[in-house]
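What you see is part of a larger complex, with each chain still in position.
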Amino acid sequence: MTKDLIVQHGLTEEEYQKIVTLLGRELNLTELGMFSVMWSEHCSYKSSRTFLKKLPTDAPHVIQGPGENAGVVDIGDGLAAVFKMESHNHPSFIEPYQGAATGVGGILRDIFTMGARPIALLDSLRFGPLDSPKNRYLFSGVVAGIAGYGNCIGVPTVGGEVYFNEIYNYNPLVNVFCLGIARKDRIFRGWASGAGNPVLYIGAKTGRDGIHGATMASDSFDEGSESMRPTVQVGDPFTEKLLLEACLELMEQDLLVGIQDMGAAGLTSSSCEMASRAGTGIELELANVPRREPSMTPYEVLLSESQERMLLVAKSGREGEVLDICKKWDVDAAVIGRVTNDGFLRVKEKGVVVAEVPARALTDNAPTYERPADAPAYQDALQTLPLELVPEPKDCNAVLEALLTSPTIAHKGWVFEQYDHMVQTNTVIRPGSDAAVLRIKGTDKALAVTADCNSLYCVLNPYTGAASAVAEAARNLVCAGARPLALTDCLNFGNPERPDIMWQFILAVEGIADACKALQIPVVSGNVSFYNETRGLSIYPTPIIGMVGLLDHVEQAVSQGFKAEGDAILLLGETGEDLGGTEYLRAVHHREQGTPPVLNLEREAALQRVVLQAVEQGLVRSAHDCAEGGLAVALAESSLSATNGPLGAEVVLDRHGLRRDSLLFGESQSRIILSVKPANREKIEVLARQDGVPCSVLGFVRGQRLMISIRDDRGGTALWIDRTCDKLDTMWRGALRAALDTGEGGHA
Amino acid sequence: MSISLRVGILVFPGSNCDRDCQHAVSQVMGAKADFIWHKESMLPHVDAVIIPGGFSYGDYLRTGAIARFSPVMAAVTRFAEAGGLVLGICNGFQILLEAGLLPGAMLRNRSLSFLCKDVHLRVENADTPFTRRCKPGQVLTLPIAHGEGNYYADQATLAKLKARNQVIFRYCTKDGEVTPEANPNGSLDNIAGIVNDAGNILGLMPHPERCADALLGNEDGRLILLSLLEAIKSGRYAPKPVLAHNVS
Amino acid sequence: MKAKVSITLKRGILDPQGQAVLHALSSLGYTGVKDVRVGKLIELDLATHDRAGAEAEVKAMCERLLANTIIEEYRIELME
């Protein structure tokens, strides 16, 4: 094996030697290809594995934690929630529509491979600013791709998030989350058990798609990447819909021993992972693999990342029934091998062995690294924010308008109206509130879902930023009336071979772990995406948290919009001088610096307890967490999100010695705005007092204007924000479209 | 609702509102709902047929273009010719157009993007088996979710549709005004739903099954489903038995 | 032999896709474009070598499936 070939396959000399030692011989090219993908960062988690062990993964309701295709938690009534999140960043940069579409296809397969019917999707997106034509092209292409796939297959996309920042100019992020529901006693796993059992291939035919996709995802971008054309995969949601129905029917008929989707590294990863989990081997005959293109080599067939394919291990003697069901759904299917008990993945082409390696050598024996980690030299400077250089705004109306029209805060209707967010008729709370809520038919329950991360907080302080992402996700669920059950993460970082990036990663994982422990939320699945770096510039650390919560009674679901004139507006939690890392500082003062808002996990837990109790006692008409843009933006959002058109608010804030901008636009954590019937106000105050959570009455839902006054410490009151709801509504709802409509099109 | 009413819901490869329709008809409205597989060449005993939304055959080539050749569509055509009630929702409407059971054709939305949101509809004709529970001119709120709902027909066809009151729903403002701004997809004359000559086949783009259940915050879709079920009950739309030798 | 079927919207039917492309081209500075129409191109690979037979068969495919003649018109080209 030449050095060049080894390097081209993304392996180091030491890694190659390790393989030779494992096998006791040199590899052939096909085997080199197999190791190259399985030992890539993407498949092996070699830089992250050690640290991910810090995440808490246990709780009584956890049925399946990390390590399978998706995590599974018990939700009662004999049912389980199955969910996971995954990144498709690099493919979406190369071809936004197909990259995003196939990302959706992949995460859906991860869910239905576990025996669950997918019921919801979320998408977390990061792009450079929309004043660049290229970013507009990427953003609209990605949204269209997600819509194209999710809408066709009939799984509603019910939420997500979008942030815009220069740092994503050359490395946008596309993370997709999927939630499914399965019968608790019928969870399927990727296990190739039982020597002699037949191995079947079902789904789309294999072509030369995405060969080396997995290694590509583990590689930084350079100028040449945009021309890596042959690797682009095209999604076929129609085929996936048939595959989904066929798989669920196969599971219903109890014909399967194990099943796994063919994702990154296709046939290679699915077969060696299934064998390795079960401690068995698999023997494949490639000649039986359905193909789309002539004269493919074993190397290509094994590494192809053609979409919409599954690998099954059927019960012995039942393969005929499997083939029949596939035929009913017009899904291609073939027996391509059998389970053995020698621990080898043995691949034949027309009877001739073309690769033969221990399955575990490809999976468990992959190297792990504790790469050097160190804070970057610029970190201190980044965290310094001389507040005296930030003038207090004179015109707070203008600041509010600037924030409401900042694409990161602006209403995301342009995005989610392209998504079918109602199909399956479960969407009780639609996108546009803190969390979406889906009823579970046949029960009284509902699930709430959200995805969150503020990566500006994370670059300023990876530990606090990541912990805040967990806290915010949980807070969003609680605002919807749900008790957080578990989370999945998608950790997007730069190049792990750089000490500063490893430092960010390790701190972020610790932040997530500590927040999970404090809030008692286990991690049940996740994904790491490293090498989000172009021309030496890394993205901000972006550990996105997808979280699922349970409502025992669907009627309890709460949305963020005000409900009725006269309701009292309450603030739970406390406002401090938290301007570092805020959207206000970024959008108005063009500074990305400071320390992110302080997060006190005990206070956060208390706040969430109080709000949940209030919701469960039926005291809450609306709930909304204070996030980007602070109190003023949160009030505006509640006002503008009222179901039948805006409802105004009259609010007075006590100064408490704070700067005006901190009070209005600061992003202190652990704050939730409630609106309640005046008669229920006291009951909530009692609940809050019991748990030591500050609770203040800010004002009332009233009229058609948003009016926010500030009472200074001497008792004088001045009106700082006063705008008609209609004006704010038009600006907020129109901003994203306006940003997209400016300038020329094209994707050059 | 009497338990004897049976609604058949077609299932094509790529249908994705089939289960939603079944839930609305059976769990919400209390009638019986049976799935009918696209490969069936005979309908089982049903009192009405719903062609649900979705992306039959992936919407490849044109929406509804491939589905209309399914064996089941020949059976639906015979059922409709014998007077049976057929309701096509969204992709179901598109299939009915392609099959020639309703006049006109569907173009891509003017915006070129898929659009999912609530819209207002004015009931233009409350004297049909699908709208008898509505008041003439009543404004309903229903969700749409489609990429191709831009209805088109030539001038002669449009004139005929209007003359015979076959336009059943138009997109309108919340006060019932039919304006260009209220038109979400560019459809001709703000048309959202039409019936055939005989009045027993309705196609509409909005989704009544998505707003039949109070839990989802809006029950306007019930009016359409209830109308359909009551029309069946009235006995006026029982398909006439067709003798085998009469089928040409 | 091969058949190439070009399917376009009939004249008189608004082509929003064409309009969008026209708009995008002009904002990219291609102001010399007066009109744009977007259609479909279907390439068929046929087993037969009989030209007349192929022509008739492809025409039938167009009428039945490939084109919707209410809104579209089609043109067939055959080549070996």
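Note that the chains are named A, B and C in the order they appear, and that numbering of residues resets to 1 at the start of each chain.
Note that in this section contacts are C-beta pairs under 8 Å (C-beta built on N, C-alpha and C of every residue); 3 or more make two chains touch, one makes a residue touch a chain.
These numbers come from a predicted model, not from an experiment.
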Would you kindly express the chain stoichiometry of the entire complex in this file with the labels on the displayed chains? A x1, B x1, C x2
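One rule holds in what follows: only the chains that are shown with their structure count from here on.
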Rounded to the nearest Å, the gap separating the Cα centres of chain A and chain C is 41
Between chain A and chain B, centroid-to-centroid distance (C-alpha), Å: 37
Of all residues in chain C, which are in touch with two or more distinct other chains? none
Multi-chain contact sites of chain A, meaning residues that touch two or more partners: none
Complex interface listing, chain C residues touching chain B: 9, 13-14, 16-17, 20, 65-66, 68, 70-71
Using the touch rule from the top, collect the residues of chain B that touch chain C in their complex. 61-62, 65-66, 69, 98, 104-105, 107-112, 150, 152-154, 186
So in the complex, which bits of chain A are touching chain B? 144, 147-148, 151-154, 236-239, 241-242, 329-330, 413, 416-425, 427-428, 439, 441, 554-555, 643
